[in-house]
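Take this structure first; my questions come after.
The other protein chains are all here in position, but one chain of the complex has been omitted.
Naming follows writing order (A, B and C), and every chain is counted from residue 1.
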Amino acid sequence: MSCTIDRTAGGREYKVKDIAEADFGRLELDLAEAEMPGLMACRTEFGPAQPFKGAKITGSLHMTIQTAVLIETLVALGAEVRWCSCNIFSTQDHAAAAIARDTAAVFAWKGETLEEYWWCTEQSLIWPDSDGPDLIVDDGGDATLLIHEGVAAEAAFAANGKLPDPESTTNPEFKIVLRIIKESIERDATRFTRMAKKIQGVSEETTTGVKRLYEMQASKSLLFPAINVNDSVTKSKFDNVYGCRHSLPDGIMRATDVMIAGKVAFIAGYGDVGKGCAAAMKAAGARVIVSEIDPICALQACMEGYQVLPLSDCVEYADIFVTTTGNKDILLAADMAKMKNNAIVGNIGHFDNEIDMAGLYAIPNIKRQNIKPQCDRFIFPDGHGVIVLAEGRLLNLGCATGHPSFVMSCSFTNQVIAQLELWNERTSGRYENKVYILPKHLDEKVASLHLPKLGAKLTKLTPEQAEYIHVSVDGPYKPAHYRY
Amino acid sequence: MSCTIDRTAGGREYKVKDIAEADFGRLELDLAEAEMPGLMACRTEFGPAQPFKGAKITGSLHMTIQTAVLIETLVALGAEVRWCSCNIFSTQDHAAAAIARDTAAVFAWKGETLEEYWWCTEQSLIWPDSDGPDLIVDDGGDATLLIHEGVAAEAAFAANGKLPDPESTTNPEFKIVLRIIKESIERDATRFTRMAKKIQGVSEETTTGVKRLYEMQASKSLLFPAINVNDSVTKSKFDNVYGCRHSLPDGIMRATDVMIAGKVAFIAGYGDVGKGCAAAMKAAGARVIVSEIDPICALQACMEGYQVLPLSDCVEYADIFVTTTGNKDILLAADMAKMKNNAIVGNIGHFDNEIDMAGLYAIPNIKRQNIKPQCDRFIFPDGHGVIVLAEGRLLNLGCATGHPSFVMSCSFTNQVIAQLELWNERTSGRYENKVYILPKHLDEKVASLHLPKLGAKLTKLTPEQAEYIHVSVDGPYKPAHYRY
Amino acid sequence: MSCTIDRTAGGREYKVKDIAEADFGRLELDLAEAEMPGLMACRTEFGPAQPFKGAKITGSLHMTIQTAVLIETLVALGAEVRWCSCNIFSTQDHAAAAIARDTAAVFAWKGETLEEYWWCTEQSLIWPDSDGPDLIVDDGGDATLLIHEGVAAEAAFAANGKLPDPESTTNPEFKIVLRIIKESIERDATRFTRMAKKIQGVSEETTTGVKRLYEMQASKSLLFPAINVNDSVTKSKFDNVYGCRHSLPDGIMRATDVMIAGKVAFIAGYGDVGKGCAAAMKAAGARVIVSEIDPICALQACMEGYQVLPLSDCVEYADIFVTTTGNKDILLAADMAKMKNNAIVGNIGHFDNEIDMAGLYAIPNIKRQNIKPQCDRFIFPDGHGVIVLAEGRLLNLGCATGHPSFVMSCSFTNQVIAQLELWNERTSGRYENKVYILPKHLDEKVASLHLPKLGAKLTKLTPEQAEYIHVSVDGPYKPAHYRY
Partner (left out) sequence: MSCTIDRTAGGREYKVKDIAEADFGRLELDLAEAEMPGLMACRTEFGPAQPFKGAKITGSLHMTIQTAVLIETLVALGAEVRWCSCNIFSTQDHAAAAIARDTAAVFAWKGETLEEYWWCTEQSLIWPDSDGPDLIVDDGGDATLLIHEGVAAEAAFAANGKLPDPESTTNPEFKIVLRIIKESIERDATRFTRMAKKIQGVSEETTTGVKRLYEMQASKSLLFPAINVNDSVTKSKFDNVYGCRHSLPDGIMRATDVMIAGKVAFIAGYGDVGKGCAAAMKAAGARVIVSEIDPICALQACMEGYQVLPLSDCVEYADIFVTTTGNKDILLAADMAKMKNNAIVGNIGHFDNEIDMAGLYAIPNIKRQNIKPQCDRFIFPDGHGVIVLAEGRLLNLGCATGHPSFVMSCSFTNQVIAQLELWNERTSGRYENKVYILPKHLDEKVASLHLPKLGAKLTKLTPEQAEYIHVSVDGPYKPAHYRY
């Protein structure tokens, strides 16, 4: 598959839905900047020194308005950028248009096919005048995966001349990945290998992507240093908790207009995302039931007054089902068959296998009634239907506009600082091919950049107090294991 | 002014944005029915007897999906219906299309001019084969107002031959009303008088409309009986409180995508609407400041942990300003001039004079930057801007889809029952030209029709317990003055 | 039965637990004054004119610290006062001591027998130098009941010479009332008749007492005017809701030290008291189940996310049971037999028949294990026990110190203003032998007296705004039927 690439007057490549939406995108970008104080402070603090001068950055991260502010921050610090989305539904087309027109090479639109998705990912890694990027901003790890799979396939090909075989897998998405790599090797048998060598590191945003990185670290297959931005406190405890607390009801309301008050909401998983989701549903007047495998999280749920039950105990009477686990097969087709008519089913945790969409499509004689974009009613042969949001993909991105700017400013300021760290230390040998977490003083810095916007004023330790609790007056204030 | 009227194949008149949206409207109507158990129960209980057989009902009420379910309920009970919206921005065009195509005469679209708005109102009152409607469903009282003004003008004309003079008022909207009546008298000098005579009554939905009715009752100018549906408990304590608790954040999020957590939200007024709004903002993580004129409501706000301050004390640092008072001049242009950059300003209480939009437009050199429909940034000469939602009109209707179906089912079930009462008693003399509230047992009935959907199970009094508290086993359970 | 009456040096009568606790009582009285701004403002505003000069006031109302501030306010306005408690467990002995020593005649102690209780009530009505009080402050209506029963019995005696027969009733408490009246008639056959004639009116505090008054009004047996203070907004929506929200967890925690978070709390009734109780249990981290007979209140509970179930559906798994209904037989002995071990059972609504204490005592071989004052474990023959608070009487008074001063200041300021109204209008004929509610401007005044303490600042209407909504700039701001 191959899409046509467009070019700006200045010759920069892009592929977006409609470049004419750029003005609207710019308008929203202007508004978002006021809500992203961390990124704007980075521009002020680091911009003049142009620390990314000469750096090529590839990003694979939901191409939204907020990401656009991130991209323009990276560019403001001197970087050259190519970007794709990390989800076929999450692109905001006006954001993509504004960036494509004004700032960086973008390959993203809302409603990509899987084929198109991986084509975009590949494009974001292809640098016309170079072997590839110096740095990767990743979300979910697809860019990193493609490179690692590419390198492995090139090594196999060098060893035994065997090309990857798309037919060797039944996973339809992985089939596409293999085909892309196969075609790449047919064109250039060391492209990914050269690319990996050039890369100074990746900073990764999500639990899912980070898990993959730790597995690669464990198997010693990680090809470049990685910074785990997901586990910065200012990411995991803000984006995951407060971002979802905001965007879960937003997504449900935009998709269904349904009253949440009085309903029974089943939240699968009570990690950071689940905590935010349960809080939002409770705040909206729902009765919340949580499911958990982890007794500690389950006990936390109890302490907040949530009922803790397995799905099977309440599948027949809950009204809204939300998956937040980062695991697969949480809501099976057989579960959905038991739900009441017009039960709402959505995923805000992870891939679309968290809800068994494949199983749902496979039910004989099931009918899919499209209500509006990202909102389908699946009608079972017995006549009852369930309303599935965003085809089982992240509903807050599919049905609403993702997390709000302010919380993304926290996450993305971590990204900027992680990218700076990887780039500044590229020759120091400080970072091996392992996974690192940002040091706490940088984490605290991210937070402090966001306080003035909210009118919050910090208290200062006296030197005597600092000594008394054995910290520096300027922090960091907490031990590494502190849980917040 | 005169728009072209379209006709269905069967000859029914309508004027909507795009009749082709009818299928989408029907889909959403189907979904809404499942969320409106009170209306559906009315169809089941009353439909077979066709109590509205022969009744012509004119409605002036936001032409949304939920209203469509109301309209189809009235028709299911035997009525013939004509409808307009009561707000220039509140029509959902797919809902209007579905009703126009399938059910009733509709004159409504999103984004009417004021001229168009009053033309639609007039059309909804014109019955081709009759002097006018038998019953009116009103929201805000504009249909009732037009009739009463028309009757008064016809009486003046009969007395002294003087036509209403649009130039006699500076209010641009009332100018239009006077022109319509003038042209009506020029065509037919007793049309409104005959119409008023035919009308058996009106049921009114809002605080604002009810206030007008009580004023007419006080001045003995009310021309037909009125049922105050607004003050049914199942309306005022549900629609106003829980409806706004749902739709305020919905409107803000759809319009601005802004993070509410951490912000300072100023809620002007702590009546039912204000209570719902303050609860929603608090639930979303905002710090809430309430303003009140009434010490009792102010003390209630204190008990919930809200700060109570006049606007002038916090105009410079609040982030979100919401008016809920039902009064005028709550946020003046001079106030908005003092707000911080990108402060969000919206009204969920009443007309667009609650925020001083006229004053805002009148500021020399102010610029209006349209961000998206129903979301404008007004840029002051000093460079700072405020984001005004829905042009100062009801933001939940303008920026989101209004209240959710479930809560509207409570309000609209009251409407159906009020209309039935007016119609059934039309010859009994039970209702004079006064304003009435629905009897409590009907109010309780509305509530009970909504409980099974939520899985709620009532407790039954024993006869001994009923006697002990001096109520009937089947209710009503509370004295008239009970406050809930 | 007859207790010994003590006398102060100055000759004022009293009967309290220990007059030596007066200093401690005075200390707490001083603190409470700072939390009762409404009463203190009454002293400032009305004190100089001594409006109660010459008035004898009898009060039957929980003899707590807060009541002591009320009593001293009445005295500061010129009244002479005699007082008893309206609950055998609710007296705070140090408060009683301080008042007895310093201010007024008091007959009250914590832990009265029923005999002692009615003796105290009688003493509070006996004025050495007079036929009885001029005014009554009542809570629950026992003082009013005694007088009405006395008058009726004296009338019967005058008619046919028959004395009341304590054996004519099986109700043990009413037996005592009849005995007291019998003995009174034997001493003085017209005492209650003369007393009733002298009384200018009663102001009543509670739902229960008010219900009795309306019944007497309906049967035309009410002997003097009554002001229903319970239905002042500043009483019912503050004392009942916020008072109980405070004092329910206070009572449970003091009595049992049990963790509320994670527990299932069953709240019988979702009126004002139930709303406060449910909010408190939810806030403390419990999962709340509400029972209701009234579908409107039930639907309100749903909107707040509470599950609505009859007792029978959850009697076996709830941990905490609280009755708030004002009805009888809510928790039967048979229900308690089904509860889980160490379930906590308490009443905050009404008399001790709301929980079937009589039935509990009557279970063969049940054992009562006293844990501490006001906290008993009843052990069923099968070995499981339930923990009953305050012997089924009001747990917030029995196990804690009742409502906090601030909320009682609202209620009691209503009492003061009602007493002033009755006294000032005693000769005007304004009040007939009916039940009245305080006019709204006085209700608003009570609220406004409490705002400065909380730092709340009201907004003022402009004259144009006031005209626009048809109210006076200075209020009252709401129609009579407004629900708050």
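One rule holds for everything that comes next: a residue touches a chain if its C-beta (ideal position, glycine included) is under 8 Å from a C-beta of that chain, and two chains touch if they have at least 3 such contacts.
Model, not experiment: these values are computed from the prediction.
Only one of A:Thr144, A:Thr193 or A:Thr234 touches the chain withheld from this view, namely A:Thr234. From the set C:Gly262, C:Gly305 or C:Gly475, the residue in touch with the chain omitted from the display is C:Gly262, counting the whole complex.
The residue touching the chain not shown here, chosen from C:Val16, C:Ile65, C:Leu146 or C:Val308, is C:Ile65. Contact with the chain that does not appear here is found for just one residue of C:Leu31, C:Ala158, C:Ala334 or C:Val473, C:Leu31. Residue A:Ser291 is the one among A:Thr206, A:Thr256 or A:Ser291 that touches the chain missing from this view.
Mapped onto chain B, the interface with the missing chain covers residues 261-262, 282, 285-288, 299, 302-307. In the full complex, chain A contacts the hidden chain through residues 211, 214-215, 231, 233-234, 236-238, 241-242, 272, 291-303, 307-311, 313, 326-329, 410, 437, 443-445, 447-448, 450-451, 454-462, 464-465, 468-470, 475, 477-481, 483-484.
Remark: the residues of chain C touching the chain excluded from display are 24, 27-28, 31-32, 34-35, 65, 242, 245-246, 249-250, 253-254, 256-264, 283-285, 317, 341-342, 369, 371-372, 377, 387, 400-401, 403-407, 454-455.
We adopt the following convention: only the chains that are shown with their structure count from here on.
Taking the mean of the C-alpha atoms as each chain's centre, chain B and chain C sit 42 Å apart. Centre-to-centre separation between chain A and chain C, using Cα means, comes to 58 Å. Each of the following residues of chain A touches two or more other chains: 261-262, 285.
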